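Working notes, beginning with the structure itself.
All protein chains of the complex are present and in place, except for one that has been dropped.
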Amino acid sequence: MDWSSIVGIGLFASGLQLAMPTALAAVGETVSERAGVLNLGLEGMMLTAALASFVGAYYSGSATLGVLAGVVTGMAMGALMAVLSVLLKTDQVINGIVLVIFAGGVTAFAYERLFRHLGVPPEIDALPKLAIPGLFDIPWVGPVVFNQNALFYFSAGLALCAWPLLFRTRFGLAVRAAGETPAAADAAAVHVDRIRTVALLVCGAMAGLGGAVLIVGDVNLFGTYITAGRGWVALALVIFGRWNPLVVFGGALAFGIVDALQLRIQAASGGTSAAVPYEVFQALPYVLTLVVMVTATAAMRRSAQPSALGIPFRKGVSE
Amino acid sequence: MTGIASAQGAVASSVSRTGTYPAVAMSRIVKRFGAVTAVDGVDFDVRAGEIHGLLGENGAGKTTLMNILFGLHQPDSGTISFGGEPARLRDPHDAVARGVGMVHQHFMLVPTLTVAENVLLGERGGVALTRRTVSSMTEQLRACSERYGLDVDPATPVWRLSVGEQQRAEILRALYREAKVLVLDEPTASLTPFEAEQLLPRLRAMAAESTAVVFITHHLDEVITHTDRITVLRGGRHVATLQPGETSTRELARLMVGRDVSTTAVGIGVATPSESRRATRIAPGGSKMLEVEGLEARGPKGDVALHGVDMSVGAGEIVAIAGVEGNGQAELEEVLIGLRRATAGSVVLEGRAITTLGTAQRLSAGIGVIPSDRYRRGLVRALSIADNLVLDRIGEPPYGGALTISRRAIRTNAREQMERFSISVARPEQLAGMLSGGNAQRIVIARALSRDLRLLIAAQPSRGLDVGAMEFVWGQLDAARAKGVGILLLSTDLEEVFALADRCLVMYRGRVVASFGRSELERERIGLAMGGVTHDDAAHDDDDERRGSPR
Partner (left out) sequence: MTSIDVGAPVPATTAWQGYARAVTVWLGAALVAFALGGILVLIAGGSPVDSLRAMFQGALGSVFSVGQLLVLAIPLLVIGLGLAVAFRGRVYNIGAEGQLFMGALAGGALLLTIDGDGRLMIGLALVAGTVGGALWGAIVGVLRARWGVNEVISSLLLTYIALFIFGWAIRRPFGDPSAGNNLASRPIPEDTLLGTLPDLFVHYGLFVAIALVPIVGYVMARTPFGFRVRAMGLNLAATEVAGVRTGRLVIWLMLVSGGLAGLAGIIQVVGIEGRLDAGISQSYGFTAIVVALLGRLNAFGVLLAALFIAFLNAGGQAMSVEEGLPYSIVLAIQGVFVLLVLVADRFSRV
């Protein structure tokens, strides 16, 4: 196997591109979980947003509108989750599962309804790569990071804003308080349910952007379950990153590189007749995620998990 | 019903002799939570410069009333006025704006944030929270802390502070916000007697600066000695408002409870343990039921919670572990029950090592448990009383075999236990979550004591219970001891310790720092130990570990 052709600039560059949807969703989920809401519907949010962005880009011809559609749809799903988990205060795990099922059904129907008549699966135009002058010339890093499409740059910038959002704004302070000790936040006149709703909207928007990036920035078409478990991987990454958005983001990027690596090895090793079955490589990212999750959970000596995660807030209970 | 006219009328009636309006007056406040009326038409007022004690049992409505004053709850009816001016408090912001500051019984601090960040949490301000803003707040708080002698470092994350320091941080927050009405909810509950003694003069100093202080407590001795006026609540209603000089602890006890009660039960600060309730018993310390050596464990955040605990409990002996909450008792409870793994040391039950055994095995080995949090760890609220009573033995005959359950046996057992433990509820099918605190605790105790026990671990068994339930619990523990069960009592309530203990150990910062026999039980010495000051400490100087020295 020709390793030199596999490992190289191309690997890392495509790895980053591959990683971005998951990274966005993971960062969004970090915000939500920091506020104390477990959003297991991430996969469903990404999927619906993916469809919306595809539809938007296809019919309008504009990638920007497609992305916008995706973000708005994601936020709408976030609002739906807020109604379930924050307003109605039903079991957050079940809410997430139901959301994913709901999203699967609705997107399948909508896609078929809109595009079945075409016969051939429709595609949208790919976004051109924009090499950033100057930065592109940095050895090693330049061609990898600064030769992506515009959407990538935008997404990366947005995702990196999550850290200052959580740690350098009053909103972020309220979020962290609501997820850790909601009673104390309440006593400080922080409206816990409202903060959690906003956090879910942020999460939905990020997941929506992730879905949009997947479609508009990467694969340029839609299919049922096109998100292929990225939402679930994102959830695992939040645990791995110990709820620190920067570590989560970094972890997602690293994961993307492994994913890209696996694809290349698959291709290079000769496909179906290879000695090592290609399924091994397909499974690799998931096995890796599993291992990462287990080690992160088991090795957590100091529990970084927000103490109120998954528990709906009800006033005046402790009496 | 609550028009301006009646509000002003109510206010007028609480005007002091000098003709000025009280700092705050609450009038005909009613608050219901579902079917429960927590506050039933209560009038309450405080004057500037006064320390006003708010007295009542657990569940009398004191905390709810003050939470309303702090804007945490909205009253169903009634008015609140400040200096004669009616006001509506929609949330704590409004309350703070009116000068109300509250130090809650269960601290309203976020452990992962620093003190300064906690204060910033409640402040209105711009979107950005720069490092400069935080450090500016930190400095301001530091200055305020020095000014009032509170000795709190605002840059420390709250989880690193001791319980006493956390309370001072809460007070700091209230003072920083220039509270004109400072409400303290059970302030001495989490303090060592020593720290409590330091707190009360501080309150006097604040009152001298015209702050109105409200002091919620159920400790009669504190209220008689340190307040200017006392209001007693019972069952959500206002019972009396009197001057400390005009009354006695006995009368206050009667007002609080509604009947004459043994003064020990309501905590009159008896310095020597009462002998009156001690039934005849087996001489304690016969065979060793429990031996713990060098026990070490970590807490939930990874910090070391137990630093090598040594102790033992004999048959028919009640060993109490006193100490302010947060010194390792919770972790000790969890390790002994089997919910938390010890990182070092051994636990031996009647000569048999059980250090590595799980909870199920410990229960079968003869350990009974009354957990400290009855709703989280004691009962399954959505199951019936009957089901809860057999949760630990459902697979055993007669309640069930390998593949069957006998509903009849469960029901019979429930009726028996409800009778025996005076659980005053109609049907055993009633869901446990609908019970009062006292009844819920009775179920927990019934289940624990209806087995053949060698050792009983009772953690905060009478916390949050009214006097009647408290007396019941103490009676049950006494009876168990008389049967030869070894009892380990973890309690933050010194009255409970004095009433029950044969020996008393004091835990401080994860270690047992002092041990007292029954005849040595003495408030001041135990109090000092709870604060980390013991005889043999002259050399170690625990004080060096603490930020700041006692005054």
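Per-chain numbering from 1; labels A and B assigned in written order.
Assume contacts are C-beta pairs under 8 Å (C-beta built on N, C-alpha and C of every residue); 3 or more make two chains touch, one makes a residue touch a chain.
Note that the structure is predicted; figures quoted are calculated from it, not measured.
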Checklist entry - Quick one: which shown chains sit in contact with the chain that's not drawn? => result A, B
Checklist entry - So which of A:Ala79, A:Ala131 or A:Leu309 would be touching the chain we can't see? => result A:Leu309
Checklist entry - For the full complex, which residue in A:Ile94, A:Leu135, A:Cys161 or A:Leu221 touches the chain that was left out? => result A:Ile94
Item to check | Hidden-chain contact residue, picked from the options B:Leu200, B:Val348 or B:Leu383 | outcome: B:Leu383
Item to check | On subunit B, residues whose C-beta touches the chain left out of the figure | outcome: 337, 339, 358-360, 362-364, 369, 371, 375-383, 387, 391-392, 394-395, 400-405, 429, 431, 433-434, 447
Checklist entry - What is the set of subunit A residues that contact the non-displayed chain in the whole complex? => result 38, 40, 84, 88-90, 93-99, 101-106, 108-113, 116, 229, 232-233, 235-236, 239, 272, 277, 279-280, 282-283, 286-287, 289-290, 293-294, 297-298, 308-312, 314, 317
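Keep this in mind: only the chains that are shown with their structure count from here on.
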Item to check | subunit A contact footprint on subunit B (complex, rising order) | outcome: 33, 38, 63-64, 67, 70-73, 91-93, 96, 102, 104, 106-113, 117-118, 120-122, 125-131, 298, 300-302
Item to check | Residue numbers on subunit A that touch subunit B, as the complex places them | outcome: 168-174, 176-177, 180-181, 183-191, 301-303, 307, 315-316, 318-319
